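Removed: one protein chain of the complex. Kept in place: all other protein chains.
Right, subunit A next:
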Amino acid sequence: MMKKRDLKSLYSWAGSIVASSTPKKTEKRAKREQSATSEVESLAQDSHQGSYEKEADGFTVPSDTAVALRMIHGQFPKIDKVSVPPFVLISQVYSIVKDRTLVDRELEVMKQDKDVRVFKLSTGQDDFAIMFFDDYVSQVNAIKSRLDGKHPSEDLVIFDWYINHILPIHMDAGITDFHLESILSGVGHQIQERHISLLIKAGLLVRQLAHERSYWLAIPNIGSLLKSLSQGRKELLSLLNRRQYKEVLLSILEKKKLRMSQLDMRFHVRDLLGSGQLFLSHTPAGILVRIPRD
């Protein structure tokens, strides 16, 4: 069992990473962190009494996946042109936590607890983005206030319905017309075509190509980031492929800047590690990044 001192240092380390990299935090998250750290401090004070009861009701040890998510979330690069709250790719979490089954299961628990929201991205066959629930809700509200003057208020009420009714109930990445209708009629609201087209215009729903009348839930304003994601991946892989032995030291790679991507090198390296296109090996000269020769 971990000593209380170690728990406190672990959580404060995670908190410090968050505090150092994000420019602003939402109120709820700041409050939650404050309360957690204050509880840990109070625990440290009466540590010699060994009061396990207090520990049981106040502080829970965060799961591996949760700590990894917070860490990567805190290291999200700063984008100037578009306002997108930080998201984490699931391949990045796989590159940090070795056991993928554990990641899947803990992520499922966090989805059910409405801590995070998982979205399917259109860049690859297996790309999922994880975003904290509060971040997503604040983003939806920001869009609503942006479209305030241009549309009548009975149309804008769809955003409230989206946050209050659809998001808490529907946990998957995709939704069909039928389900939208049934969820909203269950609470007494009538959804119409113009509501759906407003959601598509805002970027919250994206039509599925394979099936008619079904949509993917999406992160708004993410188009340019998706482009830089796929181009950055290609650029990094070509950078390695051009070399004679298809490998480069991580310390040298970190110093390079990708021309075609707004996301930084560390983001792409983690993502490609998790999806299996890059491998790390430890050498006396440092950590080596290479493309597997299979």
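Heads up, the rule we're going with is that a residue touches a chain if its C-beta (ideal position, glycine included) is under 8 Å from a C-beta of that chain, and two chains touch if they have at least 3 such contacts; residues count from 1.
Operating definition for what follows: contacts and distances are computed from a predicted model.
Participant: Name the chain not shown, per its UniProt record: "DNA excision repair protein ERCC-8", "Ribosomal RNA-processing protein 43", "Protein ECERIFERUM 7" or "3-methyl-2-oxobutanoate dehydrogenase (2-methylpropanoyl-transferring)"?
Facilitator: When "DNA excision repair protein ERCC-8", "Ribosomal RNA-processing protein 43", "Protein ECERIFERUM 7" or "3-methyl-2-oxobutanoate dehydrogenase (2-methylpropanoyl-transferring)" are compared with UniProt, the left-out chain turns out to be "DNA excision repair protein ERCC-8".
Participant: Among A:Val61, A:Val109, A:Met260 or A:Ile287, which one is in touch with the chain left out?
Facilitator: Reading the full complex, the residue touching the unseen chain is A:Val109.
Participant: From the list A:His179, A:Lys227, A:Lys246 or A:Arg290, which touches the chain that is not on show?
Facilitator: Of the listed residues, the one touching the omitted chain is A:His179.
Participant: Taking the full complex into account, find the residue in A:Lys114, A:Arg194, A:His211 or A:Lys234 that is in contact with the omitted chain.
Facilitator: A:His211
Participant: Contacts of subunit A with the missing chain: which residues?
Facilitator: 94, 99-101, 103-105, 108-109, 112, 125-126, 169, 171-172, 176, 178-179, 182-183, 186, 211, 214, 276
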